[in-house]
Structures are given as structure tokens and as C-alpha cells.
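Each remark here refers to the structure printed beneath this line.
In this view, the complex is presented without one of its protein chains, the others remaining in place.
Letters A, B and C mark the chains in the order given here, with residues in each chain numbered from 1 onward.
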Amino acid sequence: MDSLTNYLLVSSILFSLGLYGVVTRRNGVAVLMSIELILNAANINFLAFARFGGMNMTGHIFALFVIVLAAAEAAVALAIIINIFNNFDTINIDDVSELKQ
Amino acid sequence: MSNLNSLAHFWPELILTVTVLIAIIADLFYRREDSYKVAWWILGGLALTLFSIRIGGSLISSLFMGTIAIDPFSEFFKVLILLSTTLVILMSFNSKELKDYRVGEYFSILGIMAFGLFLMVSAIDILMLYIAIEIVSIMSFFLAGYLKKKPESNEASLKYVIYGAFSSGIMLYGLSILFGLTGTTKFFEMQTAIASLGSDSSLALLLAVVFILVGFGYKISAVPFHFWTPDVYEGSPTTITAYLSVAPKAAGFAMLIRFFNQVLGDGSAMTSSTWLALNGIPWPQLIAVLAAATMTVGNLVAIQQKSVKRMLAYSSIAHAGYMMMALPLMSESGIYSIMMYLTMYLFMNLGAFYVVIYVEGTSGGESFEDFNGLGWKMPFVGGVMTLFMVALTGLPPTAGFIGKFYIFAAVIEAGSQYYWLAFVGVLNSVISLYYYIRVVKHMYLIGERSETVEIPSSKLVIALLLFLAIPTFVFGWYFSPVVNWISESLVIFNGM
Amino acid sequence: MISGNIITDFSLLILFLPLIAFIINIIFGKRLPRQGDWVSIGAILITLILSLSLLMNMLMNWDSDFSHEVVISWIDLGAFKVNLGFWVDNITVVMLVVVSLISSMTHIFSLEYMKGDIRYNRYYAYLGLFTFSMNGIVLANNVMSLYIFWELVGVSSYLLIGHWFEKHSAADASKKAFLTNRVGDIGFFIGIMIMFTAIGSFNFQDLFKGVSEGLVTGSLLTFAGLGLFMGAVGKSSQFPLHIWLPDAMEGPTPVSALMHAATMVAAGVYLTVRLFPLFSPEALTIIAYVGGFTALFAATIAITQNDIKKVLAYSTVSQLGYMILAVGVGNYVAAFFHLLTHAMFKACLFYGSGSVIHSMHHSLHELKDHDTDPQDMRNMGGFKSKMPITHWTMLIATLAISGVPLFSGFLSKDAILAGTLAFAQNYPQHFLLPIFGFGAAAITAFYMFRLIFMTFYGKPKIEKVFKGIHESPKAMTFPLVLLAGLSFFIFYTLPYFNPFSDHGWFTELIKARNSAVPGNPSAEEIYQGVHHAHYTAMALSLLVAALGIGLSYLMYIKEKFSAEAWAKKMGFLYKLSLNKYFFDENYNRFLYQPFLKLSRLVAYIDWDLYDKYFINGFGHVTKFLSKITGRIDYEGLDQTLVDGVGRTTQVFGEKLKQVQTGRLQNYMLFALIGVILILVFQAA
Partner (left out) sequence: MNHLLSWIIWLPILGMVSIAFVPRDKSEVIKKIAAVFSGLQLLLAIYLWRIFDASNGTFQFMERAEWIPSFNITYILGVDGLSLPMVFLMALIGFIGVFVSWNIDKAVKGYFSLFLLLNTGVMGVFLSLDFFLFYIFWEVMLLPMYFLIGIWGGPQREYAAIKFFLYTLFGSVLMLIAILALYFTCGNTFDMLVLIDTAPTALNGMLWWGMSAIKVIWVLLFIGFAIKVPVFPFHTWLPLAHVEAPTAISVILAGVLLKLGVYGILRVNYNMLPDGVFWFAGALAVLGLINVIWGAMCALAQTDLKKLVAYSSVNHMGYTLIGMAAVIAASEMNGENLISAQAGLGGAVFQMFNHGTISAMLFILVGVIYDRAHHRDIEGFGGLASQMPIYTAFVAIAFFAGLGLPGFSGFISEAMIFIGAFPIFKTVVIISTLGILLNAAYFLWAFQRMFFGPANEKYNDIPEINKRELFTVIPLAVITLVLGVYPRPFLDLIAATLNVLIESVVSYGGLAAAM
């Protein structure tokens, strides 16, 4: 019961959940989390491929980098969201739409 | 080439990094009001970098174990990036928006962004590619939201960050699939792997390509991944808008070219003048359609904008579309024309944005009405703005025409299967005339003539405008230098 | 006996002197003493002398097929060559004399008649222009230059008819004249094109040669002929383009005498005479019918007109019809003969009417009476005593036009009628032609004497006007006398003296040429035919003339039966004739107005429909599209799609806020949709 497809299945489910969350969630933080889901779906892929493809460590390294970058990205995003909160008193991104013409 | 030896050829990036570090440290010692002095450090660093690129010798190879390529192609784009960065920094000096902020980091971040762009244009490993994209994105999130007190700016950055993260996520997923299919992250190994892929996996490959396309499309703001562009462009400081509309686009195209030519095409790119799509992936047609869509949407929506800045934002989408026309041709002259267009585009677009910045600074607005009578009030500014508008429309004798000319030439040369694309292109440039000339109309036809004549007080403004206007005009009828430069730079490292 | 190049020089002078006078007068006229009338008169008199000397030369040569040609290259593109030039032969010379004679008479007559006119100098200038163009027509050796001068004649007539352009009627008349002529000219030009296409030259002689060689034959030739004839129809105001000539009477009377009686309108006849060899039998038949019909038709209108000039105008139309008829029946020498004689007596008649009108004017002017129409014969009567010279000269001319022996008209008319009769004898199916001819002759006699009687005899209608009437000054009577004199037969039959035969220098020197078209009767046959029909024709014409004269004598002198009564009796016909058969009205209703409407419609379509909706439509469509795209791109779709998503999310118990635009998710959603679409589109 330990085959590539299962992992791929999991990752694709994660991916879709992520997509869904991004599209439907209103809460900025929640949206970020959904994005994290997508990233991690990718990570699972990398690892799974690396593991089953019988390859060198490239996949793992890739995954590590992704984690790091995701962290950085999240940091920035959260900073921005805090800033938003200071200006709009909300982190509900529906309400953040000054720019509609 | 091993990592240590690689460093010897990594000077530009190294210099850039050191500069930025120095700048950050220096920033600590400046008082708030003269924190803009940081810019000089950066500028100096950029100058050094440029210098090091030019003396860098014409070695064509890959560094850091085949993750980064150094070749004239990347150097070309690096020069463009340096140029635009420098210009934008200079522009920032008299941007009204930035007045009441501490701008030290602003300049440092620009420096870092340039570094990221460098990596983007020379990455030949999807890992490096991803890292580069992320660096650039994160820095641009900062910059877009730099005006902390300005809600629009915040919103822009929020949208930018979420959309950026989202699309890079999707791209990453695509990359992962690609990795799975090929078992490697290196472009050239991927190429060979894809070439030997069976047709059973072609759907997966397609999925991967499309997902990756999302990331690329987001970077060059191609339809349908362009939705963030108007808001972000309008929200961020105009200087940054200018920067975003030029530098990342250039880098994005460099990236696209490399990827499609070397991963999805048979690598013989620059040895023969045309090449083929691997494994029957229909991505050329895909890109062609996207190109048509991009320029059409960009133009159509630009027509009805009320703010010049926003109009320019949409029109920059259209310009991306023009350049995309040349991608699916998979021909040397296609790439050539893109490089040509980018060069011309850099001057005219930065110029247009700079005039907007200037007008914002004087009359305080960026809507069409704020331009009324400008041509009579400030003949110089009005004149150069007219020039930029004409150039963006693509009328001779301006740089814009030459850019378009090369693009269309490439398309026509590719043979009759892409003529329809050329038609869409030319019709779009007719449409674009309508809204570009609208600015001119407001500057000369609508506003009543003022008897008093103003010329910009600051020498810097005049100098910058001239620096942008003169090439815009001169390259319109004498572009041999550019031609030669590009044809020298048209050498892409192809794994050998 | 003059040598060739002297003839060349003479004809050059004859052609260009009037033009020079025109240029001088139009530019400096106002500043010259006497507004430069002496320039024009000097020029025209020299012209007259020169043409007379040419006539002398002709009479001395006594050579019936004398000709002299001069050619210059006008266009030369290699293959496409056009040469213009002169063709001087006896016809030309006679015509030149006519033109310059009548023209000089007009110049002299106008000295008094136009005295004190506001545009005196221009009037004389235009006369010069006209003489130039008319001589041009006469001298032309090819259809192209013929056409050129043809049009120029049209212009000078336009300018002269519109001389008093303050009057709307004059302005209208001038425009009408020009346009009606242009209609004819279109046909003329088409004819030229057919000929040139077939033969590759414009030159008369080449055309004749080409036709005789059969380069153009059959219906094409007929069309060409009819096309050329259309030009004549326009200029000589034949039916159905006759409408302009009566209106042209709006011009000064001397002009009417010169152009609309003697020369310009005769140009059409001259054209047909010149090009006679080109006409195919079918064409000739049609020409004959047009001419004959016009002759009768115009005469019937003339009966009822009361405006003295209108009467003369219609009689001119009818006389021109005669000439055309003569050409049609092949007897074109007779046509030319009548042209010559008619020029004299008709000009005389016009001058006469001019002098009457002139004095009417004066007397009305004395009376400060501006309502009475000085041209209406019903206001005249009994002028015989007051204006003897005018009366006698006009009477002579009238006798001439009515075809009374001893007068020139008798000879020429007789020749025409004889020709027609002969034609009808050869082709009985065309019996109508002589009926037209003789009928017109009778009516002509009638209405001409009606004019004389109403004007000069009977009791004056308005006494106080009558008081003011007096004979006109010398400058006006002199031309009258001269032309009246020239209406006697003798000048045309010299050196012979036989009032009943046209045998004389004219018939000796103007010899009929054979038609170039195979199948047409030869000149000899025609001549024989005429010869045989001669006496019958003479008898008949005498009869009808007497009839006409007698009738009008009884009606207007003896007043045995009153005109009014008759008019009532045949009310409908009377109305028809009085209103010129309602031609203007119908043309106006069924041609001009509809066409104007059409053109307005076209302009409307062009400007308010095609441009506003179709062309600008593209703009609107683009703008519309941009709105739509803007919606979809920026706001739209989410209304539907995100609501959809929202509903699904509600299933998951997620509360969905009022959907707002500018929201980030929508963008991503669309990006996603984009991706999916691409996938689907590609996978398919």
C-alpha cells in the first residue's frame, strides 16, 4: 500500500483544497494558509518523486528550499496583513478594495 | 563548473550583494531626512556591477554546477535591468509620494530586487528559477506596499502578495510534476528527458506546462494572469509601477525564452535560426492565443481608463502581448525582436511614467484632466510626453515603431500560419492609438493655451527626460548600435 | 488668289483677334476709355475684313473642292497622339463670313442697345470670347478641337445669357442652357470616343477615310453618328433638348440675335453638315425625323406666344429643325444654305425686335411704368408709323422667312422642301417628313405675319406708351438695313439672276460630297432627286406660304374671325401650345426634382448613415467591447461565478458576504478558470 500514486493523490487533494481555500476564504490569514497548502502539496510531490524515482537528493533539497521560501513569504505577507489591519481595521480582504474604479 | 571556480565569474552578483549590504548598514547612520543618500551607494554599486559585466569577458558556460548560465544573452538582460533600476532610483528622488517616508530600505530593496532579477535571467535550473522568482516577488511586495500610510498602497501589496504567492504556488506544483516526469531540475537534462518521454505522459506534461505558465504569465502579466496588474500598478508608488512594468517583465521574458527554448524546445536554439517544440506539446499555439488575448484585452480595457497611470498599466499588459507574439515563432529573429522591443520599451515606458510622476508632483493628479493644456503650459514636458505616447503607439520615427517593426517582421517571416497574429497585432496598435493620442489631445487640444511657459525647475528632471526622450527618438531612425549589441548578445548557453 | 500660309495667318488672326479683345477687355476694360468697346469692335471689324477677303479669294478661285489644312501636335505620348489644327474650305469660309458679319453687326448694335449697362466692358469681352470660340468651331479640322470650342461656345452663352444675373430668371436660364447643352455633349463625346477607338484619330479626313474603309460599321456606326448628333441636338436645341433656347432670351437681345438665332445654335447644323459623311442611313433617318418633328412642333408653339422674342425663339427652333431635316434627308448643302440665309434674316428679325423693345423700354421708362412688359406684343400695335425703318426691315426679313419669292428664304427653304419631297418619293414610308416640312412652312408664315401685324399694324393698344415710341438710333438701324438687304435672293444666286432657282455661286462652290458610309445614296442621286422634286416643292411651298400669310392677314388685319374665339374653340390645344406642351414642368417634375431628391438621399446615406453608423460603428463597437471586457476583466463574471461558488460554499456552512467587486479572489478565480479553459482546450 506504499506506492507513488497514493502520495500523488494526497498531494493533489491538498492542492485542490488549497485552491478552493484561496478562492473562497475571506480571511487574509486563511488565504495565506491555503497557499501554504498548495506549496506543501508541491513539496509532497517532490519528495515522493525523489523517493520513488530512485533519484538523488535533489527533490529533498528542493523541498527544503521551498519550506524556507514559504516561511519568508509568509513573514512578508503577515507583515502586510498587519499593516492592512492598522489601516482598515480588518483583515477581511473583501473590505480592502479602494482601488475599484 | 564547481562552486568555487564559479565565484570567479559571479562578480556582478557579488558586487550587487555587497553593495546592498553596505547600503543597509549605511542606512543606519543617516538621519531620516537624508536617508535618500543611501541611493548614492546603490547607484555606485550598480555602476560597478555594470562595469564588471562589461569586462566580464565573453565566457559562455554554466556556474554552480549547472544552475546558472553566464552568456551574452543574460548579460544583455542584466544591462537592461541595471539601466532601469538606475533610472528608477533617479526618478525616485523627486517623487512626491516618497517624501514623507524613510527611503533607505526602499533603495536597498531595489538593489536586492535587481539581484533577484539577475538570477532570473540566468537561471537554468528550476530550483534556481524558483528561488529567483521568489526573491523578486517578495521584494516587489515590499515595494508595492511601501507607502505604509496610503491604503491603496497597502491594498496593492496585499493583492500582490496573495496573488504572487498563489501563482508561484501553482507554478511550483507544475515544476514538481515536471520534476517527477524528468527526474531532474536541470534544464538540459529535462530537455533530453522530455524528448524521450512517451506519449502516455503527455497529459501530465501539458498539465505541468500550463501550471508553469501561470507563474510566468503572472510575472509578465499575461492574460488571464494579469488581473493583479492594474490594482497593483495603481496602488504602488508610481516609481515602482514604472519599475514593475519594465524590469520584471524583461526578466520574465528572458526566463520564458530560456525555458521554452531549452526545456520545451530542442536545444539547438541559437545554432539554427529556428527550432521545434518537443514532444508535440502545442505550447506555441497556446502562447500565440494568449498573446492575442493579452494585447486585445490590455488595449480594450485601457481605452476606458480615467487615470493615465492606470491606462499605462493596462497598456503595459498590451505591450507584453506584443512581445509574446514573437515567442511561439521559435525563431532566432523572434527572440531578437523581443530583445529589441524590450530595449525600446524601456525608454519610452519609463519616460511616460516619469512624466506622470512629474505631473503628479506639479498638478497633483494623474487623471487625463490633470494633463489639460499641459502642452501649452510646459512645452518641454508636453513635447516629450507626446513623443513617448507616439512611441508607445508605435509610429515612426520613434523607437516604438522599430520595436513593433521587428516584432511584426519576425511574425511575418515565420510564415503564413502566424499572419493572423500579425493582423491582430496591427489592429491592436491602431486601437492603442486611440487612448495614447487621448493624452496628447488633453495636453494640446482641450486645455486652453496659457501665455506663461514653465520649464521644469530641477535640472535632474530635464536631464532624465532628455536621457529617456533622446533614445526614444533617435532609435526611431538610427538603431544600428542596438542592432549590433543585440546580435552580439544573441548567444544563449545551450548546455554544451 | 492667296497662298496657303497667308490663309493660315488670316485664319489665325480671325481666330485670335477676338480672344485678344476679350482678354484686354476683361482685365483692363473698366479702365479703358469708353470701357474698351472700341477694342472689341476694332478686333471684330478686322476679323470681318479678313474673312471677307477669304470669301473674295474663294470666289476668285472658283474651286469647289478647295481645302487647306494646318496641323500642330497637341499631345504625344508615343502611341497616343492628338493633333489639332485648321481645316479651311469653302464651307469654312462662308461660315466665317457669317459669324464675323453677324458678330460685328451685334457689336455695333449693342453700342446703343447696351449703352450705360453696369457691366458694359464685360459684355463686350464676352462677345469677343464667343466670336473666338465660334470661329474655333468653324475652323476645326478634328472632332476634338471641335468639341473644345463647342464647350467654350457653351460657356460664352452661359456668361451672356446670365449677363443680368441679378434677375433670377436670367441666372436660371444661363444654367439651364449650359446643362442642357452638356447633356448633348455627353452624347457628342461618346460618339467621339467610339470613333477614336475604332479609327484612332480625331481628324475629319481620317474619320471619313476610316468609315469608308469600314473600320466602323453597322449599329456601332449608327450609335457613333447618333452620339455626335446628340451634340447638335443640344446646341441647335432640337426636340427634346429644345427647352433651353426660349429661356435663353433672358439675355440681351443683340446676344439673342448673334448666338441664339444666327450662329451658335447653327453650330449644331454646322456639325452635322461637317460630319455628314459619317452618318449611317439609320442615323440619318432618325436625324431627319428629329429635325422635321422639331420644325413643326416648335412652330405650333410659336403661334400662341405673345412675347415677341419668344415667338422668334421658337421660330428659330423650328427653322433649325428644317436644317436638321435637310441633313437627315441627305440634302445637307441645302441645310447649309438655309443656315446662311436664316442667319441673315433671323438676325435681322431679332435686331428688329430689339429695337422695338428698346423703344418700348424708353417710353415705359419715361412713364415710370415698370409693370407693363415691354416685350409683350399685346402692348404694341401700330408702330409702323413711329418706327418705319424697323418696320420695313422686319417686314423684308419676315417675307424671307415665310419663303416668299425674291427673298433668300424662299430659295433655301425650297431647296430643303424639295430634298424632303424627293426623299419621301424614294422612300414612301417616310411620307411624314414632307408633311412636317410643309406644315411648318405654313405655320411659320402665319405666326411671323401675326408678329408683324400685332406689332406694327392695327391700333396702338396703350396710347400713352405709343406716344413714347420712336425710331431707334443709327447704330441700331444700320445693322437692320444691312441684314434686310442681305435677305434678298440676289446675293446668293450671283452671278445668275433667277429668283426661282438657287443656282449660283453658292451651289457652284459648295458641292455636296458623297457619304463615306457605304449604302448611303451618292450626292449625285440626291441632287437628281432634288432636281426632279424642285418644281412640285416650289409650287407647294408657295401655296402653303400664301395660306399662312393670308390666314393671319384675315385674322389680325381684317379681323374676319377673332383669335380669341379660335383659342376658345380649341381650348386644350391652345393651352398646350401656350404652355409649350408643359415640357419644363414635366422635366422639372419627373427629372430634376427626383434627381435632386435622390442626391440628397445619397448624401444622407453617405454622411448620416454610412459614416455615422458603419464607419463610426467600428469605433463604437471597439468602445463597447472595451466596456464589456472591462466588466468581465474587472468586475463582471463574479456576479455569476462567485455567487455560484458562494452557493457551494454556503453548503459548507460558509457565510458569504455581499459580493463586492475589486476582490482578490475573483481575480484568482478567473486565473484558475483561465487555466482550466486552457487545459480543456488543449486536452481536446
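Here is the rule we use: a residue touches a chain if its C-beta (ideal position, glycine included) is under 8 Å from a C-beta of that chain, and two chains touch if they have at least 3 such contacts.
Keep in mind it's a predicted model, so treat the numbers as computed, not measured.
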Name every displayed chain that the left-out chain is in contact with. B, C
With the missing chain put back, one of C:10, C:189 or C:466 would touch it. Which one? C:189
If the hidden chain were put back, which of C:147, C:229, C:293 or C:332 would touch it? C:147
Using the definition of touch stated at the top, determine which of B:7, B:22, B:79 or B:409 touches the missing chain. B:409
Sole residue of C:59, C:155 or C:215 that reaches the chain not shown, by the stated touch rule: C:155
Please output the residues of chain C touching the missing chain, sorted low to high. 26, 73-80, 118, 144, 147-149, 151-152, 155, 158, 162, 165-166, 168, 170-172, 174-175, 178-179, 182-183, 185-186, 189-190, 192-194, 196-197, 200, 596, 598-600, 602-604, 606-607, 610-611, 615, 619
Determine and list the chain B residues touching the chain excluded from the picture. 376, 390, 395-397, 401, 405, 408-409, 412-413, 416, 419, 422-423, 426-427, 429-430, 433-434, 437, 440-441, 444-446, 449, 453, 477-480, 483-484, 487
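Criterion: only the chains that are shown with their structure count from here on.
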Have a look at A-B versus B-C and report the one with more C-beta pairs in contact. A-B
Would you kindly tell me how far, in whole Å, the mean C-alpha position of chain C lies from that of chain A? 95
Inter-chain centre distance, chain B versus chain C - centres from mean C-alpha coordinates, in Å: 77
At what distance in angstrom does the C-alpha mean of chain B lie from that of chain A? 26
Interface hub residues of chain B, defined as touching at least two other chains: 158, 162, 166, 170, 230-231
Would you pick out the residues of chain C that each touch at least 2 other chains? 634, 662, 664, 668
Where on chain A is chain B touching in the complex? 11, 15, 18, 22, 28, 31-32, 35, 38-39, 41-43, 45-46, 48-49, 53, 55, 58-59, 61-62, 65-66, 69, 72-73, 76-77, 80-81, 83-84, 87-88, 93, 96-99, 101
Quick one: which bits of chain C touch chain B in the complex? Just the residue numbers, please. 622-623, 625-627, 629-630, 633-634, 662, 664, 666-668, 670-671, 673-675, 678-679, 682-683
Which stretch or stretches of chain B touch chain C in the complex? 158-159, 162-163, 166-167, 170, 203, 206-207, 210-211, 213-214, 218, 223-225, 227-228, 230-231, 282, 286, 296-297, 299-304, 431, 434
